[in-house]
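To keep things clear, I will list the structure first and then write my remarks on it.
Here the complex is missing a single protein chain, while all its other protein chains stay put.
After this line comes chain A, so read on.
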Amino acid sequence: MDHKSRVFASVFAVPSLSHTTPTPIATPDLGYTGPGKSFGSPFASAAGGPHRAVRRNLAWSAATRFLSLPKPPLGNDTSVDFERIPKSAEVEEALQYLLVGEGKSEQEHEEGLVEWYTNEARLHFATYVRPALEELWDREIDLRHAWEVLDETQRILHLVQHLYLQPFEDHVLPHLYNQGSSSTIRPGNSEDMVTQAPGWKMKRDIQAVFAHCLPPQRFSKTLSYVLYDSGCKLFRIYVRQDGLQASATPEDSQAFRKRLVALLQGLELVGLGGDNAQKAFAHAMDKLMDSFIVSHYLKVDWFSKKSMVPHLRMWIKDGFCPLVELVLDCLKCDPDHVQPTELQQWQDMALGRLGRARVDNLFDFVINWDKSLGAILDIKEYLKVSNAKQHLTSSFSQQVSRRLLHPGATTTFILNVYIYVIRAFHELEPKGVLLERVARPIRRYLKERDDTARIIISSLLTDLDDESGTKFAPGSELSYEIASEMHKPIANVSQDQDEELNWNDMNWQPLPSDASPDYKKAKVEDVIWFLLTLWDREDFIDELKNILGNHLLRCQDPEYEKEIRLLELIKIRLGDDKLQACEVMLRDVLDSKRINSSIQGSGISGLLQTPQGAPRTPQPSGRQLGLGPSTPSWPPPQPKGPKLNAQILSSFFWPPLREDDFQVPEQIQTIQKSYEANFERIKGMRKLRWMNALGDSSITLAFQDRTEDFEKLTPWQVSVICAFEPQPGEEWAAGGNGKGKATSSITRDVEQLSTALSMDTPLVRQALGFWVGKSVLRSTSPDTYEVIESLATTSNKADADAAAAAQEIAQVQAEAQSAAVKTQEDVFQEKKDVYRSFIVGMLTNTGNLPVMRIMMMMRMMVQGGFPFGMEELKGLLAEMMAEGKVVGLGGEVYGIRKA
C-alpha cells in the first residue's frame, strides 16, 4: 500500500484496498427471517444479530491483518522494529470490538483474538526461529562452547519473545486493561489478576514453546556446566573436567560475575529459569562443592599442621552461600536467600565429603604421622558427622588389610605402622574406641608373626643414639619407633583406684556410647602398653625370657640400666608376678660382677697370671660358666695374662642355653678350675658347670712380624686358634723370642682339631673360616690350615681374596651361631630323641595311627607341650622311616616296623 492509498483509506474505509476482503462485504448477508416475522423485511434484523457476524468478520480481518507477524523476521541482524502497519482508527476499533466489545468470542466455535495471536506466534516460531535453535542444540554441546550456545539461545529467544509480546502488550493488553478497570471496581489483587492474566498466559504459552523446542536434558546439563564453570572461575578452582583444562587465565571475576548475572537474568526472562534451571543449578553446586574439596584450597596442610575444616566452613558461609543467593536471585526463585539451617546443612555436607575424601587416604596419613596432623584433625572434625565412625572403621580396615597385612610387609614395618596408628588415632579419638576397633586386625596379625615379640623386645633394648646409623637402616629388624618410645619417660601410672567410684574426679566422663562391651579405658595408654599387651602374659613372658637372656649375655653395659628399666616397665604394665625368672636373670648378671671382683680380689690374681713367654698368648676373657644344679657364668679381660670373668647364671631360671661342648685351651681350663674352687668356697654348696659355648673373649696373637688384638671373639674361635700353638711334642723351632720360622708354620686339619678340642666339625670350620677371614690362617689344602706367620713375605693376592671371601662367609655363620639362647629349631633337634621314643612307644602300644592322630597325641602327651607343626612331625616320621623304625602304610598312616 502506498502512502496515498493509506491516506485515502484513513478517510474512507475501503476494504478492497486491503489484501483480503471479508466475505460479508462481497456477499451481503440478508439474514434470516425469525419465526413469526414477515419475510424479506429489510428491517427485520436491523438490531444486529446477523450483522454481528459480518461486523466481527470485518473487525477480525482488520485486526489480524494488523497483528500478523512479519514473515522473515530474523535475518542476521533481526530488527525488532520491522515496519508495522500503522495502527489506524479502523484497527483500533476492530481490536476494541473484538477484545472487549460485542465481537468478543461468545461461543466455543468462535475463535478469540488472543488465542489467534498466540497461535500466530507459535506458528511463526515453528517456521522461522526453531530451525535456528535446533541447529544450535541438535548435537551434544561441547563444554567449551556451552557459554556461547547459551548466550546465543538466550539472545534469540529474547528477541523473538520481544517480537511476539511487543504488539500484544502495545495493542491488545490496553484494551483488556481498560475494560478491566472500567467495568468494576475490585480489590487490587483481583484486578491485577484479571488484567495480568491474558498477558501472563500469553507469555507462558510462548515460553512453553521455547522450552519445548530445546532438548531438556541437554539444556539443563549445559546450564549446569555453565554454572559449575562459573563457580570454579569465581572461586578460582582449577580442576580438570572431562579432560578439559579449565582456562588458566584468571579472568576478572567482577566482569565474569556480571556476565553470569546477565545470562541468568536473560534466561529467566525467556522462561528458562524456574524449576529446571534450579535443578541444574543444584547439580552444579553439588559438583562445585566436590571440586572445592579436592581443590588446592583444601589440600592437607602438611606444614602448619592445621585443620582445613574452619576454612571449609568459612568458604561455605562466605563464598558458596553468596553465590547461591546470587544465582537464586537471578533465577527469581522463591526463597531467594539462604536459611541458616540450610547453611548448617551445607557445611555438614561439605564436612562429610571432605572427611570421606580424607578417610580414603587415611592409611597414607597414618604412615606419615605426625606430618599429617592437619589431615587427622580434619578427620577428627568429620567424626562428628553421623555414620562417620562406621565409615572410617570399615574404610581404614580395608586399607590396612590391603596395604599392610600381607606377607610382603616386614614385621618391623607393621609394628611401626601400628605405632603410628596408635598415635594418630589417639589424636583422632582420645577415648580409644576407634583405635580398639581398627587395631584389632593388626594386633591379630602381629600375633601370628613369629618374630614380633623378638623385634619388640630387642628394639626396646636398643640404644637410640647409635653411632653408625645402621641399626635402624631400612631392612634392619629393629624398630626406631619402638626404641624411641622407650626413651620417653614412663607415664605416671595412676594408682589402682576404681575410677568409677572416685567421686572427686572432676574430669570424669562416661564411657563412650559406641564402645564395645569389653571396652575398658586403659590407665596407661602409651605405645609400649599396646605393644606389651599384644599377647597373653605368659606367652609374652616366655619370649621375654629368651630375648632378655640372650641380651644379658651379650650386653656391654656393666650397669644393665636399660634392662633394669625395661623390666621395671614391664612390671608396671603386666604386674610383677611371673617375672621372677627375669628378675633372677638380671640379678645373676649383677651378682656375677660382684663375685668376679671378690674372687679376683681375694689374692687369686697370682693364679691368673700365666707365663707370657708363649709365642701366641691367648687372653680369653669371656667364658660362660654353669653353676651346678642351678647356675652358669663368665668374664671380661684384663690386659695382663688370661683373666676370667664369669657370669653365674641360675640355670633353673634361664631359658635353655647353647651347650656345645668343647675343650677350652689349657690355660683357661686352669683358671676355670681355680675360679671354681674359689666360687665353691664363697658359695658353699653350689657347683659351677661351665658353658663354654657362651661368652666372649679377646686374644692377642703374636706373629713373627706382627701382633694383633682381637676382641669379642667366641670361645670356640679362641679355642681353635689356640690349638695352632705348638704342642710340646711338636717339632717347632723356637726363635729368640719364641717365634717360628716362616717356612715351618704350624699346620692342622679339621679332623685333628675336632678330636683335639672335642668340638663339632661345623663349629671348627666356622672358627677356621673366621680366622682365614682375618688373615691369620690360610688353607693349604682342603680342610688343612696353617698359620700365616709373616704377612710381608706371604701376602699375596690369593690370601687376600681368600680372606675376603672367608670373612663374608664367617660373618653370615657367626650371626647364625651367635645366639646364646636356643632357637625353636635347636630345641626341636635336641628333643628329637624324646619325640622319637614317643612315636615308637605310641605306635608299639596303640598300633598303626594316622599322622593327625600322632600329632594330637604328641600335643597331649609330651610334657611341656609339643610346639611344633605338622611339617616337623612329618619330617621326623620320614627320618624314622629311613632308619627303618617306622613304616608308612599309605594315607599318612604309620606303623611300627616289625623286626
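Please note the rule applied: contacts are C-beta pairs under 8 Å (C-beta built on N, C-alpha and C of every residue); 3 or more make two chains touch, one makes a residue touch a chain; residues count from 1.
Criterion: contacts and distances are computed from a predicted model.
Trainee: Would you kindly match the missing chain to its UniProt protein name, picking from "superoxide dismutase", "Ubiquitin-conjugating enzyme E2 2", "Intraflagellar transport protein 80 homolog" or "Trafficking protein particle complex subunit 6B"?
Mentor: "Ubiquitin-conjugating enzyme E2 2"
Trainee: One chain isn't shown here. Among A:S304, A:S758 or A:N845, which residue touches it?
Mentor: In the full complex, the listed residue that touches the missing chain is A:N845.
Trainee: May I ask which residue of A:M314, A:M861 or A:A878 touches the chain that does not appear here?
Mentor: A:M861
Trainee: For a quick check of understanding: of A:Q390, A:Q580, A:S597 or A:S837, which residue touches the chain that isn't displayed?
Mentor: From the options A:Q390, A:Q580, A:S597 or A:S837, the contact with the absent chain belongs to A:S837.
Trainee: Against the chain that's been left off, what residues of chain A make contact? List them.
Mentor: These residues touch the chain not displayed: 834, 837-838, 840-842, 844-847, 856-857, 860-863.
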